[in-house]
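The structure is given below, and queries will be raised subsequently.
Heads up, one of the protein chains got dropped from this complex, but the rest are sitting where they should.
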Amino acid sequence: MTTMIFKPTEACNGNCIYCDVVRKEVTGDNTLSLERLELLFVRINEFLEARPQERFQLIWHGGEPLILGPDYYEKAYRFQETHCADTKGRISHEIQSNMTLFSPKFVEIFKKLGITKVSTSYDPIPNIRGLGKTIDSEAYNKNFLKGIRALEEAGLNWAMIYVVTRFSLEKPLDLFYFLTNFTPDGSVMFNPVYFFERQPMDLAITPDEFVDFLGEIFKVWWPHRDRYPTIQPFYSLVRTIVEGQPSLICGESGACADTHISLGPSGTLSQCGRSSDWNLIKLGSLDDTTLEEAFAAEGKQTLRDRQSVVCEGDCAVCRFWDICHGGCPLDAMADTGSFMNKSPLCVVKRRFIEEYLEPITGVRYEPGEKKEAAAPSHPGTRPPRPMRPYMPPPPPERITPGFRAAVDDVWINPIGGLGDALMLSGVLKAAVDQDPKRTFKLIARSQFVSVFSGHPALTEIGHPEPGSAVIATAYWDDPDFRSGQMRAFQVLARLFGLPTPVEERLYLADNRGPDPALIDRIPLRDKNILIAPSAGTPRKEMPYDMWEELVRRLIDEGFGVIQPGTAASRHIRGAYNLRGILSVPEAARLPGHVDAVITSASFFMHAAHLCGTPAVVLWGPTDHRQYGYEGQAHLQAHRTCDPETPCIRSGRGPGYGTPCPMGPDHCMRRHDINAIFSSLIEILEKTKNIRRPANAPGSRPAR
Amino acid sequence: MSSPNLVCPHNRKLFDSLGRQLITVRVKDPEQAFVAARNVRESGNRLFSVIVDTDHSLEEIDIPDDWGGISVALFIPRMGRFRSIRRKLERIRRMKIRVYLPCDDPENITSLQVLSSVGVSVASRIIQGPHLWEPLLDLMTFAILGPAPHSPIDPFVFVADNFETGGSVDWRGIYFEDPKEFFHLDDKGRVALSHHELINEDFIFDDPSDIDIREENPEYRLRTDPRERFFLTDHPCSRCPGWRVCMGAFVQNGAPPEGCSEFAAELLEVVEQYRGMRGAPMEKRS
Partner (left out) sequence: MANLLLTTRCVRSCPYCFARKEMENSPEGDTLSWENLLYVVDFLEASSARHISLLGGEPTLHPDFVDIILYLMERRFHVTVFTSGIMSEKKLEEFSEHLTSIAIENLNFVVNVNNPEQTPASEKETEQLHKFLSVMGPWCAAGFNIYRTDFEIDFIFDLIGRFGMKRHVRFGLASPIPGVDNLYISPDDMKDVAARLYSYRPQFDRSRVSPGLDCGFPMCAFTDEQLGWLFRVSGPVRFGCGPAVDIMPDLSIYACFPLSTLHKRSVLEFNTLQEAADFYMDLNRKIRTELAGIFDECDSCRHREEGRCSGGGVCHLMNSFMDEAPVRLMEIESELAKSRLSSQP
């Protein structure tokens, strides 16, 4: 790419203390005429037509290029459109401005010219950059900010070139942070004030000072280079040295003779912007010199020749030749009076690389080697975990068991709970008592085996062959039961051909009762109550806090309390715990060892009846009239839900195992502890003088 | 220019006078939150949020059911005992509530972490001092890099999610204190640019209608353009390595508090580590 430093004017509204242009002796025109402006585009076009692959970068410079006003740029655009119709796609425009004159009036023409970014300068140190003769930096800064704001509001961008003066050296890091905070994307280019004769020495810095200035910043920049990607000269050096991707500016490339040219306001073509400022390496006038001719001019050739001279001379043994090429020839001229020497600023590059860049990055520059830098790492990094928002775990799924029933004869398919099993056992006993020849077989189901083992009505507990006749004991499907006209026991009796009504006596072949060793451990009191809170479905259970209140009352009143049940059932504190350690027959006989039973409508209601022990039974969804035994105290809580909803009224539907949807308004919560206790006392009073016959079913064995 | 958000006291007459504005209403009594929200809506304005700024701890206040339909910023002085707030957590999580706690006490900083770890969105009121930088650094690191899932702790998560290389994040809006967006009115409609200034009757506009032409006000421009405020004056904040994740938010009465620069620099480091771990694109596309 060919770069032209285009200075259409050297007039400036600013007064920066280090500026060469300000101090330059003006010869010739101060502003490029419109004729020459037009000619420029003619020249560019012919240059590009002769070089079909080439691109042309026009950098508007000065002085202050905005001083020309937007019309000048408008004209440049029209000239480009007219004279570069076929090559304008290979022409790009950039601009360097102090931004104090920028206004919305420039926006449209900038966009037309494809200028999306402005390079500018700023200095927080007072009185370095100023407006007018007195270097009023306060006014300068305000105007600068106004221009920047207008630029940003138009959607355009800007970048910072910072000129390092002696005044900058005091706090390099403060400056670095200021500048990177100030620019829109954190990018900055650091350029030193060159220390040639024409510069006041109280302003200029030495190469070593510049190296150390950069070094202080590099130490901070390197571990944070992702944060400040484009800090120059670091970015270029790292790309070149560490990453092996050469990124050399004009003075380092050794090819500036072939890549750079400049045009001044009087139409003079020169090597570059600096040579133009210093009136060096003139290549002719735009009026009579084509760009091609300018690139072939003697001054350019001298620069080309310089490469081989310096390479074999001053730079013969330097390992940085490939990334320096003897430095800027103008620096060499300014220092030594000849282009054919290396730049005195070579010490900047070499020392910076050797003392800062290589030790800090850990990469040594070897000419011709491609390297990759390690990605910046953060000490103490934990293994990455994706951040995700807080989410509570999903509620557990409820799975409801279902049952099927088959209706046929001969094999009995016992369905339901243990209470139903006890009823069935009683019915079968009545059947076989009536007709000893009436025997049945029972399908083996683990939970019922112990209830039916040794039953006189059963010839076998086992497995029916295919095709066998089976009768299921789902009494709840019977219409008379569903309508409430018949009790469960009676329906079962009718199912087995007994004339109803029958006396409701339960039967259990296994007469042994709980292990005496177990009973002996129980700290029995004068009167003892068995409680049975669990019911196989939460819908029939009184809430546990109510049970605990009841137990506290019983204990306070001097009763001992015993709680059997399954291991999975919840312990009621205060009660003696026999949960999970009794077999079914043991549990069925346990009421025989207590004075009364308080139970939900469950197995222990039946067990209490079996043992002839008084019971207080707590009802809710089911009806005591269909299940409860005469002689027991039945406390019926009325349903709080819609009577039409099935609940568990008609057997075990899908909701059987689930809590009542009425929540706190569950019918079982409507029981009253005082009423329960009173019923207990009443029933104890009723039965205390009644002697139970020794051979009555469920008689309590002697202690 | 974003549409203004007017932070108002609970004053129906004031709401009626404003007409079709975006309003955040401030109440002291939690029970008044829903009523205030309703008044805003019934007056024809749009409700942004309700600030409940109470002197009671989370333990002491009830979370009413009617907060369910409104966004609530709950400013409390402390959390209280966990056992007492535990039963409120489910409700708080379900509703659009963010709990704000001051950071003047190590216990409060711990409380922020506790609440965040159980799913409550929180914000640490870090602008006001005194600043306990060490515990705040721990809180910030937990908020951004903590390995266990937790709810956002702002402003840290806001910064982490919104920061891009070369960009900057102004997080004062979390506290309804960003002068580009929030304007604090008193009962008479006088306008201040922060709650602190409102209390001190340091008004920038005498009438809410001035908000519509705020860009013409030089003082307003100064307050909202950080470059003019901090860079042209060579303020210490302009040289802070953490500037881009702070932008002078900690400055009260003109000066930054001691230690804030190190905190902001560390915040930037942690945010970059987070973004690097997350694989989010770091470069801002120009």
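So that you can tell them apart, the chains are marked A and B in the order they are listed, and the count of residues begins at 1 in each.
Basically, a contact is a pair of C-beta atoms (placed from the backbone, for glycine too) under 8 Å apart; a residue touches a chain by one contact, two chains touch by 3 or more.
Since this is a predicted model, take the numbers as computed values, not measurements.
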Residue among A:571, A:625 or A:686 touching the omitted chain: A:571
Of A:1, A:85, A:249 or A:581, the residue in touch with the unshown chain: A:581
From B:29, B:53 or B:138, residue that would touch the chain that is not displayed: B:138
Candidate in contact with the missing chain, chosen from B:89, B:137 or B:265: B:89
Hidden partner interface residues of chain B, rising order: 81-83, 86, 89, 110, 113-114, 117-118, 135, 138, 142, 146-149
Hidden partner interface residues of chain A, rising order: 382-383, 385, 392-393, 515, 517-518, 521-523, 563, 567, 570-581
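Here is the rule we go by: only the chains that are shown with their structure count from here on.
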Euclidean distance of C-alpha centroids - chain A vs chain B, Å: 22
Contact footprint of chain A on chain B as seen in their complex: 93, 118-119, 145, 147, 149-152, 165-167, 225, 227-228, 231-232, 234, 238-241, 243-244, 268-269, 272-274, 276-278, 282-284, 286
Partner chain B, residues of chain A touching it in the complex: 124, 141-142, 145, 148-149, 157, 174-175, 177-178, 181-182, 184-187, 220, 224, 226-227, 229, 378, 381-382, 384-392
